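To start, the structure itself, in structure tokens.
Left out: one protein chain. Kept in place: all the others.
All chains are identified by letter, namely A and B, in their written order; residue positions are counted from 1 within each chain.
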Amino acid sequence: MVLVELAKALHVPVWALRGFLAPLVYPGLVALLGTVLFLIWAERKMAARVQQRVGPYYVSPKLHGALQLIADGARFALQEVIVHVETDRLMFVLGPILTFTFLSLPFTVLPGGPGIYGFRSDFSMVIVYALLTLSPITVILMGWASSNKFAMIGGGREALLTVSGEITLALAILSVAAMYGTLDFVTAVEKQVHTGIIGLVSNPIAALLFFLAMLLLTDRVPFDIVLGEQEIVQGPYTEYSGVLYALTMAIDYAKLYALSIAFTLLFLGGWAPFTTPLLGAISVYIKSLIVLLFSVFLRSVYGRMRLDHAMNFFWARLFPLGFIALALGVFVHVIYA
Amino acid sequence: MIGRELGQREGYRVVELYIGPQHPASGHMRLVVYLDGDIIVRVDPDIGYVHRTMEKLSEIREYVRVISLIERMTIIDSCNITLPFVEAVEKLLGVEAPPRAKYLRTILCEINRISSHLYGLGIGGIFLNHSTMFMWGFGDREVFVHLASLLTGARLTHTYNIFGGVRRDLPQGFRDEFLKAKRYILRKLKDYDKVFFNNPVIRGRLENVGVLPRDKAIAYGVTGPNLRASGVRYDARLLGYAAYSELDFEPVVGKYGDGLERVWVRLREIEMSLDLIEQALKQLPDGPIFHERYAKMVPPAMRKWFEKGRVKLPGGYVRLRPRKGEVFSRGEMGHGEVTYYLVSDGGMMPYRLRIVTPSARNAIMFSILPPGHTLMDLPSIYGSMDYFPPEADR
Partner (left out) sequence: MSQGSNSDKQDDHRPRINPVLAHLEAIATGIKWLTRKPMTLMYPDMEEKKPEYFRGFIIFNYDKCIGCSLCAQVCPPRAIHMYRVPGDKRIRPGYDAGRCIHCGLCTDICPTDALDVSPVHDEVFEQIESMDFDPVEWHIISKKLVEEHAKRKRKLVITRVDEEVGLRYEPVE
């Protein structure tokens, strides 16, 4: 193993190196940053193509505008961060930072390939789920601290949607856990690799539920109700500017990235068909990139769903479907037993 | 902490929400929305942010200079909005445009109507955050703006109708370009149906939202596609101005009067306008495009331009003096019916020009439609109305 040799050379224990590399490099922050930069560019380019436009171009004509995001980032970094008088200053400034911190924690347990993880736990699915559900709380607080009516309404919408989305996500994860007979990502992937049947085939309903809940929790179109530009400007993030605004934008993308890696591990066979660390990591990354690209592509097909329709869709349609997925998972368990 | 406080209005504990004028979805106006929870209790449209005193300005301009002034009320629909004024002045002057000019006016009016509807549909799309509808509406509008620029030499503010005719003849190759555009847009409308009109998400946003019943629509004086969507067969084109009396058409009339119906009426009117242009191009008579009375006054050296399909104006055209009188004229724009009331005292400038634009009449819908709906329905009602603030404010 490369990691073991590297640890020997550096005279540190292997677990410490793991705990450092996984959350910070891959699948953690560095990979996240690169993915987000590519993803936003790809999102804009794909939407532009569907809409018969060119998209970002003149920032770097030879790369078809790929450096546009760097230019945008530089602009955000140099912009003044306005904290207006009526805000709850501490919460206003800490909000995006705390949220982003919560969202970078799941990468300690999310495996990015065979043997590439911060630490291995028998309950890694539960840990990822629990850490992801922390972020809406700070988003709601941000909406309150902004002292803006639009932000307040946005915070309320976040609370409402999080409840319905996370139940669906929990049911999807539960049915997969019942199917594989484990709450550990690594074991789940190993079972898929072993039997050669990926989760998408054995339990498509759970995959659909997971995907839709992912779109809802990360404010992707058609469920971008929290941001709701046409009604409430930018939802809980209305008052933010500069670096903090860039962070609020990164919140949703970080969540989306973490959830799509989880989707890859649970339903797309993780690092299958490879078992070596390097090829396995590439396999996981490419699969989750495809999931990411598809979820941002939906922007060019849909509008925003109405709040009550989205709630109705999740509670009246997907919630019962979740129990069917759970039952299916219990039955399909035979394959992986 | 002031922003978080609740207000009190008519006994309700409500949140006052000021949407606009600096809001992504307000336009040049402000909507004061009172919310009880998520339900809209009352909406006060606060219009007038782009008021430019069009009526007063037109009183200090010679008649020919008024044309290019008033088309700035709705630059996306400039032929439709100037035509009733031009016809009103023509009535006082006692001239009538030659048949060919009338047909050309009709053609440009319908091109303008299509681009106005596409603009409205695009704006309606982005109000629902449907960016593809937005871009498709604006992109396909570009096709018709291009056709208009072939015909008139300008993309938006054509100043095409003048007293006694039109300024340019039909250019060569226009028919072919139009037929290609027609085939393209008819094919594209099927994709509009798939991506927008029949999209379940959009259906959920528009169906049964902002229902305007027939009796209310008549009582409040709503006009245009919004009126027809409520099931009223009223279209100012049925009066037969320009060449409409010689063309065969039946206005698109809806049934239910909700947001989806208003979108549907616009989509079908695009098809109807394409059909009208094709008819007009087929029946287009030969002959002059400018009234003989003025054509005769043009210096002989300049007559050569008439053969090249471009009108030259005589020197006396600036000092036109319509006879004393009052004229009321109306025409159908993309947004609805525009009416002019022109009073002339026999001088070189209008004594009074009263303009009632369709958006000004439709602004009432902001007050009567949203109450009872949720905040999320407000943009969808706004988008389905095709409201154009600069036109309403004049």
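Basically, a residue touches a chain if its C-beta (ideal position, glycine included) is under 8 Å from a C-beta of that chain, and two chains touch if they have at least 3 such contacts.
Note that the structure is predicted; figures quoted are calculated from it, not measured.
J.: Going by the contact rule already stated, which one of B:I107, B:I126 or B:L147 would touch the omitted chain in the full complex?
T.: Of the candidates B:I107, B:I126 or B:L147, B:L147 is in touch with the missing chain.
J.: Touch as defined at the start, partner being the missing chain; which of B:V15, B:V64 or B:M365 qualifies?
T.: In the full complex, the listed residue that touches the missing chain is B:V64.
J.: Name every residue on chain B in touch with the hidden partner chain.
T.: Residues of chain B in touch with the missing chain: 61-62, 64-65, 67-69, 132, 139-140, 142-143, 146-147, 149-150, 153-154, 157, 159, 167-168, 171, 177-178, 180-181, 183-184, 187-188, 191, 194-195, 198-200, 203, 207-208, 211, 213, 254-256, 258, 260-261, 264, 268, 299, 301-302, 310-315, 317-318.
J.: With the missing chain put back, which residues of chain A would touch it? List them for me.
T.: Residues in contact with the chain left out: 46, 48-54, 297-298, 300-302.
Here, only the chains that are shown with their structure count from here on.
J.: Roughly how many whole angstrom separate the Cα centroids of chain A and chain B?
T.: 45
J.: Taking the touch rule as given, give the residues of chain A at its contact with chain B in the complex, in rising order.
T.: Residue list for chain A touching chain B: 47, 50-53, 86, 144, 147-150, 152-153, 221-222, 224-225, 228-233, 299-309.
J.: Could you please specify the touching residues of chain B with respect to chain A in the complex?
T.: It is residues 1-4, 15-17, 23-25, 38, 125-136, 139, 195-196, 199, 201-202, 204-205, 374-379 of chain B that touch chain A.
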